[in-house]
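Before any comments, here is the structure.
Yeah, one chain of the complex is gone here, protein chain that is, but the others are all in their spots.
Showing chain A:
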C-alpha cells in the first residue's frame, strides 16, 4: 500500500512537472501573469509530492518491507536503523529519487523565496527546472522504479553492501547531490536569460547566492567523501583519481570558475557571455557525472552495450540538455550586449586568469576520465589513466593559479597596479621563503619539490592575511579604528580570505601526507610491537565478537610515545554473513593534525595477523582546508550585498541546513 502510494505520488509529481514545464512559458509568451504564476504553485506542489514519494521509500526501508524489490536487495532486518535510512540512497533507484527530490527542493526554494525576481524570469527559471525534472522523473518511472514489488516476498533481505554501512553514507551523497543539483539553478537562470535575450548585473546578483550554496555543499561533499574513503577502505588513500571522484571534481572546478566570473559580471557587467556559458557547462558536468556513475559505463563499456536501457536513457537526457542548451547559447549569445572594458592587469584580469586555469584544469580531468572510455570504444584497447597522468597535468596547471591567488584581491577593478600589489605581498613572500628555508634545513627525506610546494601554500595563506591586514589597516592605525574597520569590512571580503587560505591549508596537508607519510607492513602476534615515526604500537591481543549483522575480529594496540602511553587503538575486520563479504575497519589516533592509522589484513596460520600501520603527518589539513573554504563561502553568503536585492539568500541557506 505504501509502495503504491509512493509510486503514485511520483507519477503525480511528473504530472505537475509537465504543467510547470509548459504553462509558465506560454504565460511569458502571452504576458499573462496568472499563467506565469502557475510556475510557483506547481513547483511547490511538485516538491510536496516528490517529498511524499521519498518519505514512502524511507518508510518501506525502515519497516523492512521485503516485498519491495529495492528493500529486499539493499536491506536486512537486523541492520541498525541509521543504515536502514541511509540505505535508501545507497542504491541506484533510491539515489535517483534523492536526486530528483533535491532538484524539486531547489525549485521549491526559488518559488518560495524568489518574490523579488521579475515575473517572467521566475517563470522561465522554474520552467527550465521542470524540464530537467521531467526527464529524470521519466527516467526513474521507466527504468529504475524503486517501488517495484516482488511476486514472492522473501523473509530476509540481501543486506546493504558492508562498505556502505557507515555514517559516511548518511552525509556524503546528500551533500554531494545538494552541490551537483544546486548548479541546476544557475543553469536554469542561464537558459532563462538566453530565452529572454536579456542579461545584466542584477541577473548575476540573483544567480550568485545559488551558485555559492551549491558550491559550499559540493566542497563539503567531496571532502567528506574523501575522508570516508580514507578511513573506510583501509589503506589510507584519500584521493584515487577514480572516474567516480573525477565526476564530482569536474563540476567543482567549473563551479569555482563560475563563482568568480559571476563576481565580475555583478560588479563590472563584463564577461556576461562567458558566465552564461560556464553556468551551462557546470551543470552539464554535473549531468555527465550522473551519467558516468549511473549508466554502468564505468563498470564496463560492454555491460553498457548489453543492457542499454538505463545508460542510453541517461545518455539521451545528457545529449538533449547539453546539446540543446549549447545550441541555444550559440544562436543567442551574440545578441547579448558586451559589457565594461578592463585592462589585462586588473581585478577582472585576475579573475579571467583564474577562470582560464580552472577551466583548463577541468578539461585535463575531463580528458583523463573519458579518454580510456573513448579508446576502448574505438580500438578495444584497455588502458588505465591513474594518478601519474593527473599529477603531470593537473599539478603544473595549479601552480601558476595558486601563485596568482594572493594578487587577485589586491588589484583594483578596471586597472590594477601589479607592482603595488607585489610590494604589499612582500610580507607573504618572506613568510613563504622562511617556511621553505626551515623545511630545507630541518626536514630530511622526500621530494625536493615538497618544500617549494609548502612555500607556495604559505604564500597563499599569508597572502590572504595580507589582504585583510591591508584593508583594516592593522599596524598603521590605533586598535579602535582597526576594530571598527574590521567590523565594517564586507563579509564577502572575509569570505574570500578564508576560502583562499583554505586552499593553502589543504595544499600543506596534501604535500605533507604524500611526502613524509611513513608505513609499517608486517605480520604481528600478541605481545609484539612495531615502531614508527617515534611511536611504538604494541599488539595486546585479538578477540572475536558478534555485532548486530556481522562478526568481527578485534585487535587492541597500545600506543606509546617515548615510553609514555598515549592511547589505545582498536582496528577490526568484519565479516558479513548475508553477503559473504568482509570489510576492514581502520583505527585512527589523532595527534594534533597528524594521525596514526592501523588496519588489519588476513590472519596468519601461526595465530599472528597481518597489519598495516601508517603515520600520516598533517593529514587532517587536507580536510580542514575544504572546511575553511566552505566557511568562507558561508561568510560570503551572509554578506549584506547578497541579501539586499537578491532573493534572500540568507534564508535559503538556513532552510537548506534544516533540511539536512
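The criterion applied here is as follows: contacts are C-beta pairs under 8 Å (C-beta built on N, C-alpha and C of every residue); 3 or more make two chains touch, one makes a residue touch a chain; residues count from 1.
Simple rule for what comes next: contacts and distances are computed from a predicted model.
When the unshown chain is looked up in UniProt, the name that turns up among "Thiol reductant ABC exporter subunit CydD", "ECF RNA polymerase sigma factor RpoE", "Cytochrome c-type biogenesis protein CcmE" or "ABC transporter ATP-binding protein" is "Cytochrome c-type biogenesis protein CcmE". Considering the whole complex, the residue from A:30, A:142, A:449 or A:566 that touches the absent chain is A:449. Touching the chain that is not shown, out of A:163, A:410, A:462 or A:533: A:163 (per the contact rule at the top).
From the set A:225, A:255 or A:455, the residue in touch with the chain omitted from the display is A:225, counting the whole complex.
In the complete complex, the residue from A:6, A:27 or A:90 that touches the missing chain is A:90. With the whole complex as reference, residues 73, 89-92, 95, 161, 163-164, 168-169, 172-173, 176, 225, 228-229, 232-235, 237-242, 244-245, 293-294, 296, 299-300, 302-303, 341-344, 352-353, 356-357, 360, 363-364, 367-368, 371-372, 381-398, 447, 449-450, 453, 507, 510-511, 514, 517-519, 521-523, 573, 579, 581-584, 601-602, 604-605, 610, 612 of chain A touch the missing chain.
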